[in-house]
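A single protein chain has been removed from this complex, and every other one stays in its place.
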Amino acid sequence: MLLVNYSYKNLLARKLTSILTVFGVALVVFVFCAVLMLSNGLRETLVSTGADSNAIVIRRASQTELQSIIFRDMANIIKADPAVARDTEGRPLATGEILVLISKYKRDSNEPSNVPVRGVTEMSITLRPRFELVEGRMWQPGTSEIIAGSKVAGSFRGCGLGETVRFGMREWTVVGIFEAGGTGFESELWGDVDQLMDAFGRPVFSSITVKLGSPSEFETMRARLEGDPRLEVEVNREKKYYEDQSKFTTVFINAMGLTISIIFSLGAIVGAMITMYAAVANRTVEIGTLRALGFSRTAVLWAFLVESMILAITGGLIGVTAAAFLRLVEVSTTNWDTFAELAFSFEMSGSIVVFAMVFAVAMGLVGGFLPAVRAARFRIVNALRTK
Amino acid sequence: MSRPFVQLQNVNKSYWRDSLEIPVLNDVNLDLPEGEFVALMGPSGSGKTTLLNLIAGIDRPSSGNVIVRGQNVSRLSEGDLARWRSDNIGFVFQFYNLMPVLTAYENVELPLLLTKLSRSERRRQVETALSIVGLADRMKHYPNQLSGGQEQRVAIARAVVTDPVLILADEPTGDLDKVSAQEVMDLLSRLNHEFNKTIIMVTHDPRAAEKAHTQRHLDKGVLNSHESPQAG
Partner (left out) sequence: MKVLKLVSKNTTRHLLRTLLTILGLAIAVMAFAIIRTSVDAWYAGAEASSPNRLVVTNNISLVFTLPLAYREKIAKVDGVTGLSWAHWFGGTYVDPKNFFAQFAVDHNTYLDLYPEYLIPPQQLATFLSERNAVIVGRQLADRFGWSLGDPITLTGTIYPGQWEFVIRGIYTGAEETTDESQWFMRFDYLDERMRAEMPPRAGQVGSFIVQIADPSRAAQMSATIDSLFVNSLAETKTQTEESFQLSFVAMASSIVTGLRIVSIMVIGIILLVLANTMAMTARERVSEYALMKTLGFRPIHILGLIFGESLFIAGVGGVLGIGLAFPVKWLLETNVGGFFPVFTIEAITLMLGIVASLAVGLVAAVFPALKAVKTPIVDGLRIIE
């Protein structure tokens, strides 16, 4: 590591080549970060959708609310469970909801995608403390009025404030826009559960969400409800339930993205190798001189490895910085676990930065190693004689 | 004559090209006392540079011993040799061999990176070395901003900055004009006189050789036994 200054100044001397190599690494790191940020963003959005103190009940083996059916008599049994918290008037903090998908056209591409419509009750809003009406008002009971999550309102035709959207043989007027702390709910339309059951001809709930008196009571409630022969249900912590909905899509994005990143990195490694081999070849006499001055093979090896790693780390930093700006980009795509459109952002995290930099350094090491070994193995006498 | 400072005992050196052995040095014996300034002369291909490389420990003899200050150089391992070189030897090359990307100051500082000196101690020594060669005002210049003579003087500063006991110079004036060559030779003499450095210089410039105490001639790998002392 003695020759850091020498390594660094050599890079400055070969500007064009160094810049091209740095860009190669930066491009790879950018793609690598983008992929991890994408799946992280999807996961974070879904994880934050669930609350720690809530549990969700769906029909056994149905995986998501969309396939689940909970009849009204079952709902009453669930709501009466002793683990369910109660408000000051003694009412259980539990809500039966219906969730269906409707196919609507996106504003920008004019292509259809599935929007989740959730039929909710007054209690639903109590159970989702992040819910906040930001524009307009709530629906009037007994009317064809709905409110739209901020993400849906922006990206789907007919879902903005004051617009109307048609489904279930009715025209529904959007009378309010709500936010929910960046969670998956912002990608949904919400309406009165009874009105929606009526419109879709489905007099059944999709799920029952309950607030637990104490999070520690979850396991006992789960054992009780899942063991109840009248129910045929499964009980999940809300957080876990939503996190599971990110599995298929994040696995897909990661597998695809990492494969691409690795193939890309081979290109960048080859680029770094070419640069470093040329550096070694052009500086044969210098290497001989350094050795004659008393620098060991190891010192020469390090000089070239450091050179390659400076390239890689610079590239890595540029790539990570560029990727950080992706946080401003919002993505909206179908989540294949639910088949519903979900809006989320690229989300950076500490571990992504660490992974990306480790990846960059690894590229530098692999690309620089063979050339550095070649440099270290020169015989001094021969190196000095080269002209 | 004092105890031999540089001693070569029956040194042979040959290279192999394919299966053909090419002898370069043939049974060379040499004793040099401390403080000597010797010019090694001889036609191209006579083995002068090879002899210098053997003394510097950057090449190994096929047989025989190279002993410098009582240390048998040919017995040292690769790593020990590198350390030994940085402690004992200062090298001056025909084409200066400065690092083009480093300034004069940084070039001279290079060998000091191998020592445990602090930054400020290094600075003092680099400045001393550069002022000895008369280039204290060119510290921030890059090699391509210096003349050939100046470059060679920077190289000499680099050779003396670690205060080595032995300076090896390979055709130090070979690439220089007359005036610059004169300056470089004056500098080497001064290092020999004032600082008592032992200097072994390969050259085929008779004018340069005149500055040395003694001249030894190599011809086809054989070192002529007689010394030709210079008046001077």
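Chains: A and B, in written order; residue numbering restarts at 1 for each.
By definition in this document, a residue touches a chain if its C-beta (ideal position, glycine included) is under 8 Å from a C-beta of that chain, and two chains touch if they have at least 3 such contacts.
Computed from a predicted structure; not experimentally measured.
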Which displayed chains the hidden chain touches across the whole complex: A
Option touching the unshown chain, where A:L3, A:L93 or A:M273 are the choices: A:M273
Selected residue (touches chain absent from view) among A:S7, A:N114 or A:T209: A:N114
Of A:T143, A:T220, A:T334 or A:N382, the one touching the omitted chain in the full complex: A:T334
Sites on subunit A contacted by the missing partner chain, in the whole complex: 16-17, 20-21, 23-24, 27-28, 31, 38, 59-63, 66-67, 100-103, 109, 111-114, 167-169, 200-201, 232, 248, 252-253, 255-256, 259-260, 263-264, 266-268, 270-271, 273-275, 277-278, 281-282, 331-334, 339, 341
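One rule holds for everything that comes next: only the chains that are shown with their structure count from here on.
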Whole-Å separation of chain centres (CA-atom averages), subunit A against subunit B: 64
Subunit A partner contacts - residues on subunit B that touch it in the complex: 53, 56, 58-59, 78-79, 82-87, 89, 91, 93, 95, 97, 99-102, 106, 110-111, 113-114, 158
Residue ranges of subunit A touching subunit B (in the complex, touch as defined): 2-3, 5-6, 9-10, 12-13, 285-286, 288-297, 299, 380-381, 384
